[in-house]
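Please see the structure below; I have some questions.
For this view, one protein chain was removed and the others were kept in their places.
And now, chain A:
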């Protein structure tokens, strides 16, 4: 249990740190911070994508990789599995977490909805980085309808 808290606190500090040095409170500065967070997540995801599947069997197809993300990656980082995975068989996947650990302590409902994207950027990068190591170039975005449920949309291109 203590391990999960370590990452949550570190993540909160990362977000707070990036936002406190905002000399440009307009949308330009915000985008910079979001992309810095996403970049950090990307590099971490790349390394995790190498280390976590080390002992697993070879992934035969894209769906195997997505299942790996929902089960093994999510359990390794957040100690729980993703709640649902939907696919449209054309390269778009929706991963839904009904009690996302990085949002769960904030609120339950619509309070703080505008702040939520800050706390999702790192995780989007994490997913994108892991996918990229496993051979899938993708674009990952996240959306929150009401805390602490969040959905990640991954549009992949494995060519």
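Here is the rule we go by: contacts are C-beta pairs under 8 Å (C-beta built on N, C-alpha and C of every residue); 3 or more make two chains touch, one makes a residue touch a chain; residues count from 1.
We adopt the following convention: contacts and distances are computed from a predicted model.
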Check: What is the protein name, per UniProt, of the chain that does not appear here: "GPI transamidase component PIG-T", "ATP synthase subunit gamma", "Trafficking protein particle complex subunit 2-like protein" or "Serine/threonine-protein phosphatase with EF-hands"?
Finding: "Trafficking protein particle complex subunit 2-like protein"
Item checked: Identified contact with the non-displayed chain, of A:31, A:51 or A:86 -> A:51
Item checked: Residues of chain A in contact with the chain not shown -> 43, 46-47, 49-51, 53-54, 56-61, 133-135
